[in-house]
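Only a single protein chain was left out; the remaining protein chains are all shown in position.
Just so it is clear, A, B and C label the chains in written order, and each chain counts residues from 1 on its own.
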Amino acid sequence: MTKCTVLLFARYAELAGAPSLEVEVPEGATLGDLWDRVRKMVPALRDETRPLLACDRAYARPDTAIPVGGGEIAAFPPVSGG
Amino acid sequence: MTKCTVLLFARYAELAGAPSLEVEVPEGATLGDLWDRVRKMVPALRDETRPLLACDRAYARPDTAIPVGGGEIAAFPPVSGG
Amino acid sequence: MPGLYRVGEGKLDLAEAVRAVAGPDRGAISTFLGMARDHHAGRRVIRLEYEAYRPMAEATLRTIGAEIEQRFGTPHIAILHRLGVVGIGEASVIIAVAAAHRREAIEGCRFAIERLKAIAPIWKKEHYEHGSIWIEGASPDPTAT
Partner (left out) sequence: MPGLYRVGEGKLDLAEAVRAVAGPDRGAISTFLGMARDHHAGRRVIRLEYEAYRPMAEATLRTIGAEIEQRFGTPHIAILHRLGVVGIGEASVIIAVAAAHRREAIEGCRFAIERLKAIAPIWKKEHYEHGSIWIEGASPDPTAT
């Protein structure tokens, strides 16, 4: 199992009540797998089926493999800066 | 005859050696007639056959009649502000 | 690389952004200021609040700068985004792009604000007299560029 920290922002952080979560996923898991795990852990996030995902500070698709060692993973709603 | 003051700007003023000229034109003359007169009076402006013309601070075509009393007439080269 | 990219607390200063991009070989500077507005969708807004995934947001602004340099040929770019509470009438974002000619400066500046809104991981919360709401953009896929 790989231990990952998932950073959450804006509404996701408010729903989770925390700016990050620790999650364990099997070797070879994808970002999508990780997010499915988060949705099971945090009922308030259950309906968030299409988050934006980032791996090591770059946008990544759900089928991206989690880097060895976990990397820096983030999940967040559509952006609204400006 | 109507006595008109023609304001000149930029290169035209330099060529004429003055920022304005006094010109007399017949009643009913147009801006184009006035400019032809200027070109005869000032040899340095002889080749300036297509000036921009303004009457009372608005662009005007050469076939525009000179207002009764003369108005405020100006002639100048293509603009280059900005 | 020239350029000024910052995401952080504190009032934004247009003069700082202009100074960062100006220079004797540049005939044009285009700037954009995003200002906190007192209404949205018919509702009175009393203040804004911004949050960012800060290191990724700063990296994103630098990426946008690199895109501008490639597309418009000028590296003279400043992109500043404020975080935390932004009072009505204050700037939440300031962009400045300088170039030899106006086309590159104007189009580079416009490109910057459009890209920032589409891909920078920054979120705006609108506060009303009663309650507040996170605004969420339409961008379904910031990676599709």
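As a convention for this text, a residue touches a chain if its C-beta (ideal position, glycine included) is under 8 Å from a C-beta of that chain, and two chains touch if they have at least 3 such contacts.
These numbers come from a predicted model, not from an experiment.
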item: Shown chains touched by the chain that is not drawn here; value: B, C
item: Candidates B:3, B:40 or B:57 - the one touching the absent chain; value: B:57
item: Sole residue of C:5, C:32 or C:72 that reaches the chain not shown, by the stated touch rule; value: C:32
item: Absent chain, residues of subunit B that touch it; value: 7, 9-11, 14, 50, 52, 54, 57-61, 74, 76-82
item: Positions on subunit C where the hidden chain makes contact; value: 14-15, 18, 22-39, 88-89, 98, 100, 102, 105-106, 109-110, 113
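The criterion applied here is as follows: only the chains that are shown with their structure count from here on.
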item: Most distant chain from subunit C by Cα centroid; value: B
item: Centroid distance [mean C-alpha coordinates] between subunit C and subunit A, Å; value: 26
item: Subunit A and subunit B, separation of their C-alpha mean positions in angstrom; value: 73
